[in-house]
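Below are the structure tokens for one structure; questions will follow.
Only one protein chain is missing from this complex, and each of the others stays in its spot.
Letters A and B mark the chains as written, and numbering starts fresh at 1 in each.
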Amino acid sequence: MPFINSTLTVKLDKEKENKLKTELGKLIELLPGKSEEWLMVGFKDDYPLYFKGEKKDKAAFIEVKIFGSAEKSAKNNLVSEISNLMERELSIPKDSIYITIDEVSTWAWNGKLF
Amino acid sequence: MPFINSTLTVKLDKEKENKLKTELGKLIELLPGKSEEWLMVGFKDDYPLYFKGEKKDKAAFIEVKIFGSAEKSAKNNLVSEISNLMERELSIPKDSIYITIDEVSTWAWNGKLF
Partner (left out) sequence: MPFINSTLTVKLDKEKENKLKTELGKLIELLPGKSEEWLMVGFKDDYPLYFKGEKKDKAAFIEVKIFGSAEKSAKNNLVSEISNLMERELSIPKDSIYITIDEVSTWAWNGKLF
């Protein structure tokens, strides 16, 4: 039950959005027990972000929400690869990317709490 | 001090948005001590969401934030009824709806922390 929501300064076309979704679907497997089978992905593009006091052409705030918890080493692998992905596909420098991982205990699907 | 923010793939017209807001204002009472008197409601419609690897015409990610905590049974009733509401009003299948409930300890209104 993960959710990855990417808030991006850049504008995404359909092709790029699809590519990112596909890659995130693979990367989520870096967290044990997680897979694209339960992954929801959202994109908020063309969004105004300021960092260190300046309006950025290229920056990202990425929220990963997972049900339950994960080991720090697995989380480190995930944030490293998500950063690589955003730098490679969108030319967003890694040092303008924040990623938070929120380990959520109250999560519902299909009308019921897990 | 609850906040319910609905991120939806579908486009909302004013009438539908108003209907959802009104119903959410009733449903929040399923959490003891909560009511529309303190409820803020937001809608982010026409938003790209992918689930299980596919772009969805009908999906939702709904964040419920509450100040303090609530019993699991009450939370279960709430997510069940919110899911019913979204399925009934927006034809979003319940199995394409994620809901998280975030029990927030640091919440301010009117310039002061509760």
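Worth a mention:
The working rule: a residue touches a chain if its C-beta (ideal position, glycine included) is under 8 Å from a C-beta of that chain, and two chains touch if they have at least 3 such contacts.
In this text, all values refer to a predicted model and were calculated from it rather than measured experimentally.
Checked against the hidden chain, the listed residues A:T7, A:S35 or A:N110 yield one contact partner: A:T7. For the chain missing from the display, the contacting residue among A:F3, A:F43 or A:F61 is A:F61, taking the whole complex into account.
The missing chain lies against chain B, touching residues 1, 3, 5, 17-18, 21-22, 25, 36-44, 65, 104, 106-113. Contact between chain A and the unshown chain involves residues 7, 47-53, 55, 59, 61, 72, 75-76, 79-80, 83-84, 94-95, 97-103.
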